[in-house]
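Got a structure here, written out as structure tokens. Questions coming.
Of the protein chains in this complex, one is absent; all others appear in place.
Moving on, here comes chain A:
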């Protein structure tokens, strides 16, 4: 699955960006560029799905793609997927796990949900057996605090709560293949039954580390989705974040720029006021445009320029900003091209 995923990512990007771009997407780099790439190349599902992925491992995989002739180098650090590579992608249709992932949607909620869930299972199964001393599997104080509060609500009927949890999780896992369900269950630490580490699951199920991590994460993403869609789920409170940190929120600095814009400042004035470079403010503009489908680009791109840019994209089959600019003999600005690309993203989405 990991192999498929990487090749798929490179295929989507199609040589527009360097190899690092998809690595940054999978590890969830929080830069404006990466988030834009994620959307532009429709890789939302895979954002932040392997935050601890080792760069060497990624590079090694790329080398193996090369030796199998699945990819071809077109420039330094840039590759396209060959016919042979595409055949691999179509002959091995998206594996089940890739369907489960919802990276960009849940990358903030998932780690918190998983931590709370795991600690609840460990704590409540111990307490139901009157075991008060154990090493908490989650050390973060805010997670422990959450469980403490949750416990106070359910302390009188802990066994009932666990029975309901069993039914909830059992029902949830039932539709998946047994191997997935097994990995999910074996990972849990409970009373007198410590969870299996990633390496153990890897060995037992004959999968790679990355595959095991993707399966676990995918299962959690879908579970969170179910919980969010229901109004009275047993685990409803587990997906609520304390400080409402919306995954799709603007970076702080872009949000400030956005407020200036609302007050009628232009790019130059904002740059002066905030003591930032104009190019930085332009980055913010592009970020805001990706966030708001209604964002009006007209003050920055004339209708004629937009037409030209769209035509160049069609003609050259590329989203590469530099190539487009060159095709138009530098008659349009980088900012204009990037804003038009953001608009294309919104159009594709609908």
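Rule of thumb we're sticking to: a contact is a pair of C-beta atoms (placed from the backbone, for glycine too) under 8 Å apart; a residue touches a chain by one contact, two chains touch by 3 or more; residues count from 1.
Note that in this section contacts and distances are computed from a predicted model.
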{"item": "Name of the absent chain as recorded in UniProt (options \"Lipopolysaccharide export system ATP-binding protein LptB\", \"3-methyl-2-oxobutanoate dehydrogenase (2-methylpropanoyl-transferring)\", \"Crp/Fnr family transcriptional regulator\" or \"ATP-dependent DNA helicase RecQ\")", "value": "\"ATP-dependent DNA helicase RecQ\""}
{"item": "Sole residue of A:42, A:163 or A:208 that reaches the chain not shown, by the stated touch rule", "value": "A:163"}
{"item": "Touch with the omitted chain, as defined above, among A:20, A:42, A:197 or A:302", "value": "A:197"}
{"item": "From A:181, A:276 or A:344, residue that would touch the chain that is not displayed", "value": "A:181"}
{"item": "Missing-partner contacts on chain A, residue numbers", "value": "52, 121, 125, 128-129, 133-137, 139, 141, 159, 162-163, 165-166, 169-170, 173, 178, 181-182, 184-186, 188-200, 203"}
